[in-house]
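Left out: one protein chain. Kept in place: all the others.
Right after this comes subunit A.
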Amino acid sequence: MEERKASKRCGGVFPFIIGFLATCVLGWAVIPGLFFQKEEQPVWFSHAVHVDGQGMDCESCHYFRDDGTYAGFPTNEVCAECHAVDPEEAQAAIAEEGIDPNDYDAIMKAGIGAIEDNLASSDEDKMQAEREYVVKYLIQGKEVPWLNYQYQPDNVYFSHASHKSLSIEDLASLKKELSDVVDPSVFEGEAPEQNCNLCHLKDIQTNDVPPALERNVLSGYSKTTMKMWKCERCHALKGQPNACYTCHK
């Protein structure tokens, strides 16, 4: 009897409400964050150093090839146009020093002239990032496995060429309708010459420290990988076809 009374005292909707509120808080504030793990870029790449410091523009690295395809990330071949370390000369110098060519730390510490004399940076921290790129990738003939914040699944055909004429200024009239698809701050201020901000991090060209990629632990995709409904929404608003074969070739 005593126990039944106690039950009545502690019963009712109170525990239900406690449970309801607790998972609501967890489900909105805590759990979503657990779906993502942060991954750093393999090399510290500063857009600010290259764009502001060296006066490069976006197309210097992110360009359309002659066949109309988009090159995405620059290859070693492009980087080597400025980072003038000769891989063969560097490897020969490493061998001369008797250093294991796979021991990157030892190479970086050795202060090898064939590398050091050709570094373009002046600040020590930036020089170290450049040195890391040169030793780990350029002279090894390996491409940098850059993390793509926006990459799409293989079963999606996305053409940058088809989207390059979209104008942020023109799209501003659809600001409200696009509020779920595009970061509304993209439409604030004066519209930039290029429309990269529509999908990519706003003002990435001024970024000094590349943000970590947030990878979904279940799906494996980046947090900023565009979902299908976003593509469909924009296509619908712009009067473009939404048939499956438009994107799934």
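Operating definition for what follows: a contact is a pair of C-beta atoms (placed from the backbone, for glycine too) under 8 Å apart; a residue touches a chain by one contact, two chains touch by 3 or more; residues count from 1.
In this text, contacts and distances are computed from a predicted model.
Between the listed names "Glycine cleavage system H protein", "Menaquinone reductase molybdopterin-binding-like subunit QrcB", "Glutamate synthase [NADPH] small chain" or "Flagellar basal-body rod protein FlgC", the UniProt record for the complex's undisplayed chain reads "Menaquinone reductase molybdopterin-binding-like subunit QrcB". Note that of A:P15, A:G111, A:P184 or A:P241, the residue touching the chain absent from this view is A:P15.
In the full complex, subunit A makes contact with the omitted chain through residues 3-4, 6-7, 10-11, 13-24, 26-28, 31-32, 35, 65, 67, 69, 71-72, 153-155, 216, 218-221.
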